[in-house]
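All protein chains of the complex are present and in place, except for one that has been dropped.
Showing chain A:
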């Protein structure tokens, strides 16, 4: 029986391995950095399963394929189905109207905001996307990892052998050595603790330059994200980005001014020119990459596409090249 070698244990690799195993295939995983951790960009994700909101600035497949993600993840890890609330400062109302025009799947929220999130003071207009969900990305990665181990998948903490047969390359930006149209888009995020504020669902604050959001992780911990910069240094956060992220939190509720900053995350999202993921088969290797800012949202669809190609030789819409 064929053994599939999945290279890379980020959200893409783990989702692909999970999908293959669920369809009865045998899988081993290679990642020289070991189990999921801070070395991979999916560690730093927001974990929003928000296809309707993301459609504001993404192409149609994100809306359609992203909707499958919610149930996929619900069967693998804990998810919160509490929707997303989108708000804007009074001066940015044109941005809220634009967001409403360019998305679907929401209802306008006025006084309801106070019922949904009592700590979201001073916002009396917003949009509520009630079908959206969120998850804790690190728990999700751990759960996938643990389930795979339980099903007998072997993890090798070393690079994959050169030219392996039946390989699935999910190395993210490291796959640039072969995928030359892949680029890195810098993202910066913060994890803060602020037990004084209670938010129970992701909240997006519209901003002329970037979609800033805050995702509750429970126990007063929040993820604040994320910048989108066409740059490829993953070194450090800039002062400006930190200011913008913290100002967004402060604008949502001034009590965030007392928050402790627990973590600063900086990494590069692997992206193709249209910011949509791709599956490519080149020789014995299937490349699955380009999840961009939609790691958790599109990994299930990517994994299904890879399994369809690997096991049944059927081409999903994500396959853009097949030179087997």
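The criterion applied here is as follows: a residue touches a chain if its C-beta (ideal position, glycine included) is under 8 Å from a C-beta of that chain, and two chains touch if they have at least 3 such contacts; residues count from 1.
In this section, contacts and distances are computed from a predicted model.
Engineer: Not counting the visible chains, the remaining one has a UniProt entry; which protein name from "Nicotinate dehydrogenase FAD-subunit", "Spore germination protein", "Thiazole synthase" or "NPCBM/NEW2 domain-containing protein" does it give?
Structural biologist: "Thiazole synthase"
Engineer: Decide which residue listed in A:115, A:177 or A:230 touches the omitted chain of the complex.
Structural biologist: Answering carefully, the residue with contact to the hidden chain is A:230.
Engineer: Tell me which residue among A:33, A:57, A:200 or A:316 touches the hidden chain in the full complex.
Structural biologist: Here the residue in touch with the unshown chain is A:57.
Engineer: With the missing chain put back, which residues of chain A would touch it? List them for me.
Structural biologist: Here the touching residues of chain A are 57-59, 98, 101-102, 183-184, 186, 208-209, 229-233, 238, 271-276.
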